[in-house]
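Heads up, one of the protein chains got dropped from this complex, but the rest are sitting where they should.
Let's turn to chain A:
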Amino acid sequence: MTALLSVDGLSKRFVKNDTATVALRDFSLSVEKGTFVSVLGRSGCGKSTMLNLLAGLTTPTSGEVRYQGRRLTGPHTDIGYLTQSDTLMPWRDVQRNVEMPLELQGVPAAERSRTARDLIDRVGLSGFEHHYPRELSGGMRRRASLARMLAGRPSTLLMDEPFGALDAQLRHELQQELLRLWEDSDQTVVFVTHDIEEAILLGDRVVVLGGLGRIVVDRRIDLPRPRNADELQVDPTYVSLHREMAGALQGAAA
């Protein structure tokens, strides 16, 4: 398979006054088309920096990001990015927020409205089309953000701990919904998390990052889909994977 998204020798420094903070050093990764890659790492290991670079929001200090064989120089509408914090426009209701990517692409109003309604329905927000973000719970805002990202029809999804701030029950529900939405598409996903269980449950492949984006483990997950979180708990393959990842994370910190 060919790499859809590839990163080679990527470094990122943030300069402030006379000191530079190095967030990522010599990071390389390649992601194949149609796969779900979980990137696992403790906070502060450069995960968000990596995603910002992959999304084209920031430019690397050195190295390059290549998408579909071409060098990425800025945000690309084919790449959707679900950030850690909510970036729904507070002055737009759910419907108009979800329509926004289509609006920017110049899609006619009627089609825009139809597509948005359909997506809102798919993420389970029907009935809340005309609520404003501040009137929604955290979980509902995540669903709305997800719908907005999907509205732009990206073929690659970048997700930065999208369910990190939610309670366990809700996180579980949204994970299942994400898998459902992903399974009948041929989208490529890079999913960043600090939760080992989430990484293994969702990913075709788990990449464990140590400090400064050093890859500690890069393992293919061959557990059959659909995966069920409760059954996985007693699956010996899962248990050994979990142990390996936990060990890697601990080792990475030392």
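The working rule: a residue touches a chain if its C-beta (ideal position, glycine included) is under 8 Å from a C-beta of that chain, and two chains touch if they have at least 3 such contacts; residues count from 1.
Criterion: contacts and distances are computed from a predicted model.
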| query | Looking only at the UniProt record of the hidden chain, which name from "NitT/TauT family transport system permease protein", "2-oxoacid:acceptor oxidoreductase family protein", "Metallophosphoesterase" or "Anti-sigma factor" is the right one? | reply | "NitT/TauT family transport system permease protein"
| task | Have a look at A:Asp8, A:Asp26, A:Asp121 or A:Glu135 and name the one touching the chain we're not showing. | result | A:Glu135
| request: Specify the residue from the set A:Gly41, A:Pro60 or A:Gly80 that touches the hidden chain. | output: A:Gly80
| field | Residue, one of A:Gly9, A:Gly44 or A:Pro90, that touches the chain absent here | value | A:Pro90
| query | Which positions on chain A touch the chain that was left off? | reply | 55, 57, 74-75, 77, 79-81, 83, 85, 87, 89-91, 100-101, 104-105, 127-128, 131-137, 152
